[in-house]
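Please find one structure pasted underneath; my questions will follow.
Right after this comes chain A.
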Amino acid sequence: MHITQILFWSLSILALLSAILVVVSKNPVHSVLWLILVFFAISGHYILLNAQFLAIVNLIVYAGAIMVLFLFVFMLMNLNADTEPQKNKWLKIAGVIAGGSLLLVMVAALKNADMKNQLAEMNTGSIGLIHNLGMVLFTDYVIPFEISSVLFLSAMVGVVVIGKKD
Partner candidate 1 sequence: MPINYYIFLSIALFCIGVAGVLTRRNAIIIFMCIELMLNAVNLLLVAFSKMHQHALAVTNPNAGIDGQLFVFFIMVVAAAEVSVGLAIIVMMYRNTHSIDVNFLNRLKH
Partner candidate 2 sequence: MIPVLLIVIPLVSGLIGFFLKNEKSARGWSLFASLVTLVISLWGLSLSKGSALLHADVEWLPRLGSRFAVGLDGMGQILCLLTAISFPIIFIATWRDEYKKAWNFYALMALSQAGLMGVFLAMDALLFYFFWELALIPVYFLCSIWGGEKRIQATFKFFIYTFVGSLLMLVGIIWLYSHTADHSFSLKSFYELRSRVGSQDQMWLFWLFFIAFGIKMPIWPFHTWQPDTYEQSPNATTMVLSGIMVKMGLFGVIRWLAPVLPVGTWAWGDTASALCIIGMIYASLVAIRQDDLKRLIAYSSIAHIGLMCLAIFATTAAGLQGVMIQMFNHGINIIGMWIVVDLIERQFHTRKISELGGLAQKAPGLAILLVIVALANVALPLTNAFVGEFLLFSGVFSSTATTYSAVFTAVAGLSIILSAVYTLNMIQRVFFGNTNALTEKGTDIRLNEKWVLAAIVVLILVVGIYPKPVLDLTKETVETILTKMNYKL
């Protein structure tokens, strides 16, 4: 068993477990932390796939910025475990069943994809490197790049409109 495989499996299991814990843990702060763990696992996968840039960005943006934002909000509202009233359990069960069966169905739909031979090349290849990404981003992808500024702008305006007292 090759080292990368070991890493792959361990990371996958880590990701899944902590993802489940995100969902089940009573205390919201805990689930934030579990989520961060998920992000780390995923970043690990990125590194395995030799997509260093994304791995870093993932950590900075998600684990760093976004999750901190979440935590701030929690602090702001100082919510603790028992603030969330329990959803009636039938709906809970229904949710779990729905999610599970969704998984089942999609797996069923995708299992017979003839991709046995298709490999995701591990820890080689250069496309994940910031240099290539930058080249493409600022040539072919310049339009979406610029346009997404509009997105941010609108988000900003929106947050201002909503957030500011009047």
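In picking the candidates, the idea was that all candidates are chains of the complex that A comes from, given by their letters.
Operating definition for what follows: a residue touches a chain if its C-beta (ideal position, glycine included) is under 8 Å from a C-beta of that chain, and two chains touch if they have at least 3 such contacts; residues count from 1.
All values derive from a computational prediction rather than experimental measurement.
Of the numbered candidates 1 or 2, 1 is the chain that chain A touches in this complex.
Across the complex, candidate 1 is touched by residues 4-5, 8, 12, 15-16, 19-20, 22-23, 28, 31-32, 35, 38-39, 42, 45-46, 49-51, 53-54, 57-58, 61-62, 65-66, 69-70, 73-74, 76-77, 79, 84-87, 91-92, 94-96, 98-100, 102-103, 106-107, 110-111, 113, 115-116, 118-122, 125-128, 132-133, 136-137, 141, 144, 148, 151-152, 154-156, 158-159, 162-163 of chain A.
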